[in-house]
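Shown here: the complex without one of its protein chains, the others still in place.
Chain IDs A and B follow the sequence of writing; residue 1 opens each chain.
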Amino acid sequence: MSLAEPKQRDLHSAATSHRGDRIFNRTVTALAFTALVVLAGIAIFLGYSAVDALRTQGLDFLFTTEWTIGEDPKAGIAGMLYGSVLLALIGLVIAIPASLLLSTFIVFMAPKRLANLMTNVVDLMAAIPSIIIGLWAFYILTPPAEEWQSLLNQYLGWIPLFQNSSGNFNGTPFIAGLVLAIMMIPIITSVSREVLGRTPPDLINAAEALGCSRWTMLRMVAFPYGRGGIVGGIMLGLGRALGETIAIFFVLKLVFEINWYHIIESGGGSVATLIVASFGEVSGPYELNLLLAAGFFLFLGTLIVNMIANLIVNRSGKMQR
Amino acid sequence: MTTVLDRESLVQDQQPQRPWRKRPVQLDASIAIATLVPAAIVAGIFATTDIPGAVVLLVVYLPLQLVAAAIAALVTRGRRGVADSFLIVSAIGATIFSFIILISLIGSLIVRGIEALWGPEGFRSSFLFQNNVYINPSTPLEYGGLGHAILGTLIIVGISTLIAVPIGIATAVYITEVRGRAVPYVRFFVQSMSGIPSIVAGLFILTVLIVSGAIGQSAFAGGLAYAILMLPTVARTAEEVLRLIPDDLRTGALALGSTRARVVLRVVLPAAKTGIVTAIILGIARVIGETAPLLLTSLKSDQTVLNPFNSPIAALPTYIFDNVALPYPGAVARAWGAALVLMLLVLILFTIARIIGRDRVGRRS
Partner (left out) sequence: MSTAEFEGELQTLESEVTLPAERGPVELAAENLSVWFGKRKVLEGVNIDFPKNSVTALIGPSGCGKSTFIRTLNRLHELIPGAALAGRVLYEGQDIYEKDVDPVHIRLKIGMVFQKPNPFPSMTIRGNVLSGLKLSGMKRSNHDQIVEETLTAAGLWNEVKDRLDATAGELSGGQQQRLVIARALAVQPHVLLMDEPCSALDPASTLKIEETIRELSKDITIVIVTHNMQQAVRVSDYTAFFLAAENEPGYVIEQGLTTEIFGQPQDQRTLDYVNGRFG
């Protein structure tokens, strides 16, 4: 046995010394970077327009609530930005409890066949294209929703949240938020269901052996365990809601003034819907640029939300393993 | 001295029983009361007032049921049971809520969509095959159809598939087979890409290619926008599928003197065939109903367009979009009919993916 440590051979270059493999590896690697290229491309091209818009409008672009093109253009998407957030919030208020209840029911309470049925139901809802939901929302959801809102106004109108001065109950943030909730529920439920389903049975058995009620078991074992995944799922749903365009296109009346909290008052904002709505009647390259800038902020917002969501979900998955 | 028992006589009269299954009589009775009483009250309200059903359910029935269940739980299980009873009532409520929404969605699709597909003479196949030249929104329903839109969707989705699938599979191969140093970054970017709003994908293609004049508004542009949305789904599903292929296949092939490329192309990918097909189908189902990107890239048309490169083209989602919110019943019926056809397409795709997936698992014995 030698006393000195023998010199190690260079294996790395040997592993891919075959010419065909080098070409193969390079091609596959190049293609795999497409995702990065596309993301960067979007950031660059839309960002360029955003910089342009900011240059002419200044930071006011994010804080103004007008949209006048022409002699002395003054445009801002403040109302839209706020509106997108407000709608997403309304949606979350409805979707989070509903999704948590659904996923808990599927994993811990429902008999097996019902649980399977419900999983399929949720997956089916996730598959429905947004245009169909928009169609349904406009024709089927709106009439009863108008009635509910007028009742809300009638009995609870003294709360500023439920004030309505126009008598018009369509195109309200409430309905749009409700539609967004319907789109978010399948996403959040799916993710939560998966995460809760991975709760180690040993922990659950331990709780049950101690005589816990089901609610206590959930509170002390299942939800803490699944917290990361559930939060991640909620953020994924949020990301979807922020970017949703078509489903709420027909049930939201776009106005540029900020509708702060009159959720059953007609009129609200959404960046995505603005882009689609204005696109057909764009007056010229200047306005197009503004829309592209709006798109950039939409892209940025949803990207950040999604990246955070993925980080949370990934990290929670790794920890539990 | 040891004892030997006469087993026969001991077990002779034993019958299998399940003593743990017996429920206390109280529990049954209280559940019965807890469900019937609120139901009766609600039925009464339904019958006597004209408050809309949803409101009654939410505002009257739900609280009543919660209270009744809480009382029943209190009686049978003591204070511990109350939280559980709230939980179960709310959970069932949420379930019913989602069922109602789904049934309303599917139901309205069928009921209202059938009008376009079924006329007095029976199945109206012309709706599926004709285009909309010479048709305007007020034209009655017997004329015109979806043919050009269905064709357009097929062309656009086809182009998108041709672009996104090779790139998606290559991405998956990079992650599982080549295992380069950038794998965590690639996975992260693909994941982030799946969150791009569909309108942004359309905007991107618009700015980069259309505004600059490289291509015109066409099926090709729409296909590119769809490809951006399709790529993450295909890549993610393909990656999961490739991971499932056991490593000894790869090692075995290498030991036979195969190059890395051949291992992937001749062993791993063929072994993952069904999974990759599933990935493709799921990718198609993901994009087939997207409207926003098409509104910016392929626009719309009334004619049957075959050239994917030089002119706007109709597609199912944009067809629906055009016909919504118009005051003509014919147009509205067309929108519903198109929606029904689109939903059927999506359902067929998902069912095929399910069947293929199940086949694969079954045969693994």
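Things to note:
Everything below uses one rule, namely that contacts are C-beta pairs under 8 Å (C-beta built on N, C-alpha and C of every residue); 3 or more make two chains touch, one makes a residue touch a chain.
Since we're looking at a predicted model, the values are computed, not measured.
Listed by label, the shown chains that the missing chain touches in the whole complex are A, B. Remark: the omitted chain is touched by one listed residue; of B:A68, B:V263 or B:A333 this is B:V263. Checked against the full complex, the candidates B:A47, B:A214 or B:A255 give a single residue touching the omitted chain, namely B:A255.
For chain B, the residues touching the absent chain in the complete assembly are 246, 248-249, 251-259, 262-263, 266-267, 270-271, 273.
Touching residues on chain A toward the chain that is not drawn are 1-2, 6-11, 13-15, 17-18.
Just so we're on the same page, only the chains that are shown with their structure count from here on.
Centre to centre, using the average C-alpha position, chain A and chain B are separated by 16 Å. The touching residues of chain B, counted against chain A in their complex, run 51-52, 54-55, 80-81, 83-84, 86-88, 90-95, 97-99, 101-102, 104-105, 108-109, 112, 166-167, 170-171, 173-175, 177-178, 180, 182, 185-186, 188-200, 203-204, 207-208, 211, 228, 231-232, 235, 259-261, 264, 285, 288-292, 295-296, 317, 320-321, 324-325, 332, 335-336, 339, 342-343, 346-347, 350. For chain A in complex with chain B, the residues that touch the partner chain are 16, 18, 20-21, 23-25, 27-29, 31-36, 38-39, 41-42, 45-46, 49, 97-98, 101-102, 104-105, 109-110, 118, 121-122, 124-125, 127-136, 138-140, 144, 147-148, 151, 182, 185, 213-216, 218, 236, 239-240, 242-246, 249-250, 272, 275-276, 279, 288, 291-292, 295, 298-299, 302-303, 305-307, 309-310.
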